[in-house]
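Removed from the display is one protein chain of the complex; every other protein chain stays in position.
== chain A ==
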Amino acid sequence: MRELLVAVGRPEVSSSVMREPADLGRFGEYGGRFVPESLIPACEAVEAAFREAWADPRFRGQLDRLLTVYAGRPTPMTPAWNLSAELGITLLLKREDLAHTGSHKINNVLGQALLARRMGKTRLIAETGAGQHGVATATAAALLGMDCTVYMGAEDTERQELNVFRMKMLGAEVVAVHSGSRTLKDACNEAMRQWVARVDDTYYCVGSVMGPHPYPWMVREFQRVIGDEARTQTATELTAGVPDYVVACVGGGSNAAGTFAGFADTDARLIGVEAAGGAAMTDGAPGIVHGYRSKVLQDANGQIAEAHSISAGLDYPGIGPEHAHLGDIGRARYVTVTDDEVLDAVRRLARAEGILCALESAHAVAWVMRTAGSDELPPGATVVLTLSGRGDKDMATLMERAQ
């Protein structure tokens, strides 16, 4: 692994925490593979294929090249000059909003799509909430000549009409899911059901660090390019080399996991920001949903609760199992911000820096704005904030709120 990382020109980041999970995909007491018997061989096949591919310099080379010439990596690290001055801190923005398709989701999807093709699969399926992961999956499917079906809660297809149309433009089929709460969690269930029925030709491209083993680990590895790049960039941007704080929004937690992975072995404080209406770390209890054990929003009987956030991408009752573990052991801290704080943050960042970010990413921005200058984020602190996506998809929501 060491030679490989060197071979593809990545900074070597060894970390005692964010490593390979223990047996059966365990991060502490979380993770695992809680899927029906019918899906066990499919999960095992994905795990075996990923292990092999990730150790294969040719696969790593292919993926690196795609990330560079297709997705536009490395993404810049932009100093937020004006906000930094206003807030009295040094704020650096890791610009995933500038990646192809407008968010970090493309990093994971290109990795998984290449893996699917290597496994001989001809069709990708995916769940999506805001539609960003669906768009990224449809994009990779178009590029690699694969069929693509995206499952999306019926309520989300209405809220995110534009992204539904984008997916269709890219040649994907979009299926509205009408069961349960008709949102992201139901789309996850449906994708799993459809995978059972067509495991032979179909690869399930999971959109975040969730799902049965090996997905939480694999998706984190595909997203760690964010953190690895950021680590190289801070080495030259910051005199200390490493920031005091690393901040990212958390839905399932993939952009945060990828970012954290680059700094897990440093003394940087890792902060994950959840939506107040979907805060599995703050309000959830240990539980099992969508094939893994983690902290989950649920009622006293174990029925999964609906999350409520202005950003469809954070409207998810669970959180990646590795985050639950990082929280338990105190390596990362998870906080929440409200919809109103998020709306303010979008506007303030846009006016200060000329960057219109996604509502999801604005959660991280809102926390920095709220805490800068306090004990939580002292004056003069250096902060790397992952701006996970751009705000184009949210214009309809913002227009509605402005009225």
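In this section, a residue touches a chain if its C-beta (ideal position, glycine included) is under 8 Å from a C-beta of that chain, and two chains touch if they have at least 3 such contacts; residues count from 1.
Here is the rule we use: contacts and distances are computed from a predicted model.
Per UniProt, the protein behind the absent chain is "Tryptophan synthase alpha chain"; the candidates were "Tryptophan synthase alpha chain", "ArsA/GET3 Anion-transporting ATPase-like domain-containing protein", "NitT/TauT family transport system permease protein" or "Acetyl-CoA acetyltransferase".
Of A:18, A:136, A:304 or A:326, it is A:304 that touches the chain left out of the display.
The chain omitted from view is touched by exactly one of A:73, A:94, A:185 or A:325, namely A:185. Set against the missing chain, the residues A:63, A:83, A:99 or A:296 yield one that touches it, A:296. In the full complex, the hidden chain is touched by chain A at residues 24, 32-42, 179-181, 185-186, 189, 192-193, 196-199, 285-291, 293, 296, 298, 300-304.
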